[in-house]
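Note that this complex is displayed minus one protein chain, with the remaining chains in position.
Now for chain A:
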Amino acid sequence: MAETATRSKPASGGAGKTRRNGTRSSGKRVQTGANNVFSGESPDTLRDYFRQMTLIRRFEERAAQGYTQAKIGGYCHLNLGEEATVVGLMSALRRSDYLFTNYREHGYALAKGIEPGRVMAELYGRTSGTSKGWGGSMHMFDVDSGLLGGYGIVGGQIPLATGAALAIDYRGGDQVVMCQLGDGTTNIGAFHESLNIAALWNLPVIFVVVNNQLGMGTTVEKSSAESELYKRAVAYRMHGERVDGNDVTAVNEAASRLVEHARATGEPALLETVSHRLKGHSVVDPSKYRSQESVDAARAADPVATFRARLIDSGVLDEDGAAEIERQAQADADAAVAFADDSPHPDVSTLFDYTYATPVANDSRRLPADPVF
């Protein structure tokens, strides 16, 4: 399903800035199985994809449960149905590469390398969470793994990611920035302003439109005059392409190629992944507006189930091996919940700890009942 638009480009390398030309070791090719459709990933890599996708699935199920039990508050948006996209994208990044996402970021946090317990603890609002309980589901941040934020304001992450790429360019580093956003988010001004800037200044940022075919309840066709979203890159003379977001290896191939090209040349690109949302916009959304066809299509395309079947068909995994991975994922998700539940709530005395990075005279530290004088 890979389609490309605009300016053609070499698979890697290219003129312009001197950057280290990253290479990706493709490992041993999969040899076994009559239905082998894999093209370069080692069996270990494929099994690891499955492990990560399954972990995200189990984690999100536990998150939904925690929400129902009122352990988690606020809004809670899940990656159910987007596991292949998440893992394919994150496997294309180095740990030192930067990631900016929207509020639907639990899976990205896990796949970028944050321990599940710390991700769950953020949902639980505990001090051991990725943002010390200050951010919640929508606002995870972790310097070590390069997650430079999940952002709750639609489009907020896009200029920021562009700015991070500017900093890389400025300092001459070899990192790449990936900026994840949703299909609905391609209609906000910040998207267009940022793509123009990134193309104009040749900044190493890959914009990834995770097209799950819905905003909250609005379809892509109802919100985007050009519904083939990757084509929006054309207006900025940027490379754009579309890939099947249910296929982890296809996502990874496309993302790796674009990331390494950006690493080598600084050139930005737009990648659109097409998949489905298995559940509501957030945990509380019953999706009443959704057609039965759309729900059926999402179920039929379930990326975790289909990948499992592919792995078994091709002999990369057997039933026992798959079941073992699933058992382990469940145990990891359960352990994350236990860790979160055992972690302390932030103390009220810390309420004024993060208003300013540079301490300042006359900073207000008043609680609601305190008089001014």
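Simple rule for what comes next: a residue touches a chain if its C-beta (ideal position, glycine included) is under 8 Å from a C-beta of that chain, and two chains touch if they have at least 3 such contacts; residues count from 1.
Here is the rule we use: contacts and distances are computed from a predicted model.
Per the UniProt record, the chain missing from the shown structure is "Pyruvate dehydrogenase E1 component beta subunit", taken from the list "Putative ABC transport system permease protein", "Pyruvate dehydrogenase E1 component beta subunit", "NAD(P)-binding protein" or "Transcriptional regulator".
The hidden chain makes contact, of the residues A:Lys222, A:Arg237, A:Arg299 or A:Arg327, with A:Lys222.
Listed residues A:His139, A:His239, A:Arg257 or A:Arg310: the one in touch with the omitted chain is A:His139. One of A:His77, A:His106, A:Arg126 or A:Lys279 touches the chain omitted from the figure, and that residue is A:Arg126. Touching the omitted chain from chain A are residues 73-75, 125-126, 131, 133-136, 138-139, 151-156, 184-185, 187-189, 215-218, 222-224, 288-289, 345-348, 350-352, 354-355, 364-369, 371-373.
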